[in-house]
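The complex appears here minus one protein chain, its other protein chains still in place.
Per-chain residue numbering starts at 1, and chain names A and B are given in the order in which the chains are listed.
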Amino acid sequence: MMTSKAITMKVNGRDERLTVDPNRTLLSVLREDLELTGAKPGCEAGECGACTVLVDGRPVNSCMILAVEMDGTDILTIEGLGGEGALDEMQQAFVDHFALQCGYCTPGMILMGKALLAENPCPSEDEVKEFISGNLCRCTGYENIVRAILAVAARNRG
Amino acid sequence: MKEYSVIGHSVKRIDAREKVTGAAKFVDDLQFGRRTLQVKILRSPHPHARILSIDTTGALNLPGVKAVVTGRDKEAGGKMGLYLADREVYAGDRVRFVGEPVAGVAAETLQIAEEALKLIRVEYDALPGVFDPVAGARINNAPLVHEQPSPTDLWWQGMHCLTTKPSAGEGTLLHDYLSGYTCAPFIHPVPGTNISNHFKLRKGDIASGFAEAAVIEENIFYVPHIQHCQIENHGAIALYDQAGNLTLWASSQSPNAVRKILSEGFNIPMTRIRVISSYVGGGFGGKAGVTTEGLVVPLAMKLPGYHIKLALTREETFQTTFVRQGLVAKLKTGVNKEGRIVATEVELFWDAGAYTEYGVNMTRSGGYCASGPYLIPHMKVDSYCVYTNHPVGGPMRGFAMPEIHWAIEQQMDILAEKLGIDPLEFRLINALREGSLSSYGVPMHGATLVDTIKAAREKCGWDEPKPAPSAPHKAVGRGIACMFKAPSMPPNAQSSAVLKFNEDGTVNLLTTASDIGQGAMTALAQIAAEELGIPIEWIKTNLPDTDYTPYEWQTVASRISYSAGNAVLRAARDAKDQLEDVGAKVLGVQREEVAIAEGFVYALNNHSHRIAVRDIAMGFLTEKGAIGAPVIGRGQFVPEGLTGLDKDTGQEVGGGKGPAPFYTYGTQVADIEVDTLTGEIVVKRITAAYEVGKVINREMCAAQVQGGIIQGLSSALFEQLILENGKPLNNDFVDYKIATASDIPVMDIILLETSPQPDGPFGAKGVAEPTMVPTAPAIANALYDALGIRIKDLPMTAEKVLAALKEKEALGC
Partner (left out) sequence: MHKFEYHEPKTISEASVLLQTYGDQAKILAGGTDLLIRFRRGVIEPQHVVNIKKIPGLDRIAISQEGIEIGAAVSMVETEKFLAGFPQYQVLAQAIHSVASCQIRNRATVAGNVCNASPAADTVPALVVLDAKVNIRGVQGDRCIAIENFFAGPGKTVLVSGEIVSSIVIPPAAETAAGVYLKQSRRRLVDLAIVGLAAFSDAQTVKIALGSVAPTVVRAQAAEQLLAQQGLNRTTALAAAKLTAMSAVPISDIRGSREYRLALVEVLAQRALLALCGGEEE
């Protein structure tokens, strides 16, 4: 027996009303029901960070959250950045600094960059590295990702 | 140095927008609506067992289950493999590793599929397992052997087949007598044993070599299994339509190989198989050949019209796709008193896993590269690919080079110390140079190891004092390691490319080369843009689709810039030819009097007399009628002069280059700090110098080096797939750790172009794999420099370091 639940959550600024089974993760609902495939199933165990989205501004592993818990929350996925052909400054920085290769960890990394600078506009290099330590990347060796995030911070400092 | 308009420049990746916006679709992102079924695989819990019976009725009767397949079904296909056909998609009558697919279920939801697995009853009869490659290689049931040629194959002209008569013997054989298996002509299985390839190399005379030696060192080194850990797990989607056409969406480095292996395994003509590549979330060799794709095909064939989708979990990716083979390497090396290596005797026992269809070739490459990047006149090498009841070994970045260099580069330091020579100087003395004879007797050209050693030496300050330790209980160390690598591919590995012009002058670059993150899409577009004289923004590199993109052997071996690059270059020249032809006619000048730049065909003696490429890309309408036609540039490339090696001596036969079109050389220096109380190694800096012929995209090239260094560092300090009686104990990210952002050192990277590759596009070689090869031994050598302890088995965990340190202290050293 499993009763599904009606939830309303704001996703990338839009209200989404869904009825979901409680045993579905937020990751699965984003990807399958809302067709927002930017968040990725890298491990589904909260270890790799490829499923990272921002819930009420905070970065979380969407594979570790039941969708039914998200009623009333405000969710940002990679698809919510930029728009109308223009890239968000963090996205642009990743492009400019060659901070991606295969691109699979990239949505999570970009959202981590946004979340970090929202709470700490002037992070040190070590603070950036520590913040993204829950996001695994196998391609880049991380250095350019750190540089991209620091570059956005530096630009914003003026 | 010639100035190019795009070559050598750090052009932004042309797939960057797709990837930073989330628009890029990977296989699991694809959705096909309601007629999509989810697949779950039932896997063997035993490392080695006979399958006595499989009863799938319970699963078939579960509502929501649409089909079940096992190895006994006719749809399951036959034996397949790249270099040796020893593998079935679903186990037939025997399982040979924990996790081997035994049955597949397609159901309406994942949950139903998972439920169905529990209802399948399999009866196993456990068999003894082989878990040690050295012991496994000794089993010899000496049957009678009869070798016969098989019908000519598309790939391996002269493929041969072994037929054997079984005889009595002791010990467990995984693939009894290898009877009836077809394999490539350069693979030499030993029937009656678990050795699926024995590569032999005899150069010079080993006994006289050792007779000249003043110092001889014998050591054994151990490399465990590790895994690629691409952040995107493997996956595939198959559709078999009602007309019998099969379409596959795959995360693959080898769409054409997938098509070929499936075509042969399932007996479907290639015009009826279409392999479409999505964006690939990391490959590193693990998505080469066929791993997952075959599992969905039999289910698709039972369910025409349905999209059959399989997404592996991380746990499955860890143990049921490719892993990097384990290795036991025995080295006996002699040097004379001048510091020249005179002889090396090498035995390589590759723990290759249950199926070695790919692993046999790593055995070969490891064998003919067993000298390392050094000139050694006398060599005896035996490289054994040994079947074990372990996960399936396959290609991983470096293709045997990281594994053998772990041994070779430590051996070098051991010898240098015995001689009292600085390890860097020792490598300079012995480095391969122009004209040096390789291990297989061919003069080496473009042997630029010395350039990389000198560049690294200067950059890292080798001759200057090391930094002081940051605390009294810490020790600093510095270590060097060198490497070389050639693309390991058959002598006829092909690339082809088509440049298809559009009416607005833009171009589709069609190739079945995969961008797995390395930047192939961008690099190939740069080559086309440079040669064509058009802005790179006009070029779109399409994703591979075997119905529409022309043949590419595989995206492996660090060969795409070189091989596909050459095909693209030729296609660009072909297209340029057509454009200049029409352009000259339109401009009313001779053919030799025009050139193309910035999207215009212009007269050489009057640059403003010109016509836009876009105006002639579809031909041109004159008063006298139309001239020209839609421009299609066509290019093909196969490396020239690659020849085979003698079966018994490994020496080159045919008077050609041998197996390698080029080698890439590199040097890394590791600066580390060790906490002597916890054993923790912190890598502070890696200095890396690579000679690459020609840098096509500076930032992307440096990024490859960064990524390779960190993978090398991660394998050095953290990584090991822990296997107990064939069962992986740590097949998840909780207990298999890879490097994070907080583990990275300073990386000083030098890219050298001192020896352009004569037949490389704009002189380019390849660099993607070499970047991972020397990091681990450089750290090991740095550890020895810091504390006088030498760890010969990877990984160098803090626990091992502390134990070694305590042992050293106890011995009073």
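Keep in mind that, in the parts below, contacts are C-beta pairs under 8 Å (C-beta built on N, C-alpha and C of every residue); 3 or more make two chains touch, one makes a residue touch a chain.
Please read all numbers here as calculations on a predicted model, not as lab measurements.
Trainee: What are the shown chains that the left-out chain touches?
Mentor: So, spelled out: the chain left out of view touches A, B.
Trainee: Among A:8, A:23 or A:156, choose the residue that contacts the chain missing from this document, as touch is defined above.
Mentor: Hidden-chain contact among the options goes to A:23.
Trainee: Taking the full complex into account, what residues of chain A touch the chain not shown?
Mentor: 1-3, 5, 21-25, 44-47, 49, 52, 55, 58-61, 63-66, 68-69, 130-131, 133-135
Trainee: Since one chain has been left out of the picture, which residues of chain B touch it in the full complex?
Mentor: Chain B touches the missing chain through residues 111, 471-473, 677-680, 718, 722, 729-730, 734-735, 737, 739-740, 742-743, 797-799, 802-803, 806.
Convention: only the chains that are shown with their structure count from here on.
Trainee: How many angstrom between the C-alpha centroids of chain B and chain A?
Mentor: 31
Trainee: Which bits of chain A are touching chain B when the two form their complex?
Mentor: The touching residues are 31-32, 35-38, 40-45, 47-48, 50, 77-79, 81-82, 87, 91-92, 94-96, 98, 100-107, 110, 126, 128-130, 132-146.
Trainee: Give every residue of chain B touching chain A within the complex, in rising order.
Mentor: 10, 12-13, 15-22, 24-26, 28-29, 31, 228-233, 279-284, 311, 313-314, 516-519, 699-700, 703, 706-711, 732-734, 738-742, 744, 747
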